[in-house]
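Got a structure here, written out as structure tokens. Questions coming.
Shown here: the complex without one of its protein chains, the others still in place.
For clarity, chains are labelled A, B and C in written order, and residue numbers in each chain start from 1.
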Amino acid sequence: MSGVQQVPAETNEELLAAVLGRLVADSTHTVVGANSPIPASAALLAAGLSEGNHQVTILGSREFMQFTDGGKELFDYAAQGRMDAFFVGGGQIDGQANINLVGVGDYPGTKLRLPGSFGSAYLYHLVPNVVLFRKEHSRRVLVPKVDFISAAGLSPANHYRVGGPRWLVTELVVMKFDADRGRFYLQSIHAGHDLDEVLDRTGFEFDYDPEPAVTPPVDDQELALLRTSVRESLQPVYPGFCSRAFGQ
Amino acid sequence: MSGVQQVPAETNEELLAAVLGRLVADSTHTVVGANSPIPASAALLAAGLSEGNHQVTILGSREFMQFTDGGKELFDYAAQGRMDAFFVGGGQIDGQANINLVGVGDYPGTKLRLPGSFGSAYLYHLVPNVVLFRKEHSRRVLVPKVDFISAAGLSPANHYRVGGPRWLVTELVVMKFDADRGRFYLQSIHAGHDLDEVLDRTGFEFDYDPEPAVTPPVDDQELALLRTSVRESLQPVYPGFCSRAFGQ
Amino acid sequence: MSRVTLEQLVSKISSGDKLAIPPEYSGVAMAATRALLTRGVKNLHLIACPQAGLQADLLIGAGCVATVEAAGISLGESGLAPRFRDAAQQGKIRMLDATCPAIQSGLQAAEKGIPFLPIRGILGSDLIDLRDDWLVIDNPYTEGDPLLLVPAIQPDVSLFHAPLGDDYGNVWVGIRRELMLMAHASKSTLVTVEKRYKGDLLADPVYAAGTIPHMYITATAEVAGGMRPLGFFGDGSVTDVEHLAGYEKLARSQQGFEQYLQEQGIEVGS
Partner (left out) sequence: MSRVTLEQLVSKISSGDKLAIPPEYSGVAMAATRALLTRGVKNLHLIACPQAGLQADLLIGAGCVATVEAAGISLGESGLAPRFRDAAQQGKIRMLDATCPAIQSGLQAAEKGIPFLPIRGILGSDLIDLRDDWLVIDNPYTEGDPLLLVPAIQPDVSLFHAPLGDDYGNVWVGIRRELMLMAHASKSTLVTVEKRYKGDLLADPVYAAGTIPHMYITATAEVAGGMRPLGFFGDGSVTDVEHLAGYEKLARSQQGFEQYLQEQGIEVGS
């Protein structure tokens, strides 16, 4: 057809935001930690597609902050069961979805001391849909066993646990965590990469289909929202990211 | 001497306020419960005599209310050790300084159900100087043993306790509670009453000097303060009391 | 969150609910209480946070209440709460006697999603013997230190009156943060608001500091004077003590109580 406008190719950040956004599409309240522009974009995208029933809190922002009872309120709120989804990163992530934010080497981080566990050890158990997001996909990050468990992926049956890790997204893949099997399943590989590369760059074992699905690209609606309202909303919080991450 | 102005006689309320005020004179922060005009007068009197180092909180007032964290703050504040003195009443009070605010007869108050224990069961253990105040001095109120212990006067040595009852003031007497002996000691009898009357109208045993002291009358400074700044301060909280209780 | 009528608001309270109500020095939703009497709920588990007065006495007198959990029920300077006293004396209600900070700690435990809170004091009180949900344990941090635990109190619904509500469902309560604690702890929260605030309470940093965010608010109804005849921190109005004294006199008998309802034009539903 003639006259169809060519949509410029999505950026890596846009793809990751769209992929993460789909994983929290059903939320009523998604909370994004500080210094997390891609998850913040994802949450705002999901909210924008939800017709107004999806609340977003972005820690560190002023506009997307509805709490009025100090730093503790977020954690109380999660324990009250009012928060559906949260994004967590990890210095190291292993195949049982344990995450390490404390340090590499023997404790207390003789090789590399990381900032610390922040709220992960708690929210990992209380938020129903925890999405792990680490852009870097490497054997350095995705390890057979983390050097330190900041937050545990699995719990014995008698531990009080209403939440946990459900997904892992990197620059290469979407993996779904199967808590019953205690393993990740390779849900899809982003376009331009293949299973061999994923196997080569992943330090832990995971389940997969020999012919894995390709991560669906950003669709027009997602892209339009990301480049308009999401970008505008994020501009005051992450000006540098906004000028760099979104296509025209 | 001629020309000396005759100071009008003190009212009963003024005497009780002055007596109670002296018992909290050393406080840095005295808290008065709701519906307690005489203790409120006492606290304001003591503060007025203290040269500004004595904070007063009057629950139910607007002006004498410094808390900003809801109803719980008072109790947290007491547990932090920031509150020196508190006044407590009692439907029944016994010789071991147990108080009953719940009911007369078998629980739950088959003969007379009273409002309930409010904060007494807690503050009685945490506020160093708890002053019991009950105007009515009778065998109905001052009983050998309360029907229900809302708050216990004595605790075993292993119970965490940093506060407790120190004084009992009625329309007849000032009694000092001796926690070691577990008994009240008759400190003084208000002018116009005598030991026989006190013995006759008290339902519990207590220690006393056969020739007990007379409660010192309200002095000129106390009287002047009560009738000026204390009355003015209390006017918005207890208008009826202020027009009735203070002499001219 | 939705903005509704007073009738729609109280329709969200059901028979058997654990209903949390605030102390009289705070914001009591009296108009909503009268509407609730007309609606005619039964078997409420009333949680006074931590004390109550006229509101509780009306609900008890009208037969709406099966259980009362409270540190105190009274009409303040107007005396004892007569329908409460009568019901308690005759064993018509199940009484869960407490002390103020125990109820506040129970609500805080629910707010924090934890099963209990430890609390100091209280040991030696007969209250403990009456409450089989209060446990005395050995403090795990200090040998030979008995310590009381009180369980979480999670109301099904909190009901109160607040000075301001905005179009987004945010509710301003100022320093009366026991109302915020109730909202945090409860499954749902219904609020009558004195006035509508034009704009977003959370967008003004000074108002935001005293605001319960909309996520905790199930519905609001605008009811000016919704606390009467009680006083209200929100506008500095004081309790109509003549009204309360008159009520106290009449309500000493059930017959007099019915007369009070009639005089006030309150029809009790069934």
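Structure notes:
FYI, contacts are C-beta pairs under 8 Å (C-beta built on N, C-alpha and C of every residue); 3 or more make two chains touch, one makes a residue touch a chain.
What you see is a predicted model, and the numbers here were worked out from it, not measured in a lab.
Across the complete structure, the visible chains that the omitted chain touches are A, B, C.
Shown as candidates are A:124, A:208 or A:246; the residue that touches the absent chain is A:124. Set against the missing chain, the residues B:79, B:121 or B:173 yield one that touches it, B:79.
Even with one chain removed from view, chain C keeps its contact list with that chain: residues 105, 112-120, 135, 137, 139-142, 145, 147, 149, 151, 173-175, 177, 205-210, 233. Seen from chain A, the chain kept out of the figure touches residues 34-35, 59-60, 62, 67-72, 75, 79, 101-103, 107-126, 148-152, 154-155, 158-161. For chain B, the residues touching the absent chain in the complete assembly are 29, 55, 66-69, 76-82, 126.
Everything that follows uses one rule, which is that only the chains that are shown with their structure count from here on.
By the count of C-beta pairs in contact, the leading chain pair is B-C.
Inter-chain centre distance (chain A to chain C, centres taken as mean C-alpha positions): 41 Å. Work out the mean CA point of chain B and of chain C, and you get 29 Å between them. Centroids built from CA atoms put chain B at 60 Å from chain A.
Multi-chain contact residues of chain B, defined as those touching 2 or more other chains: none present. In chain C, the residues touching two or more other chains are 180.
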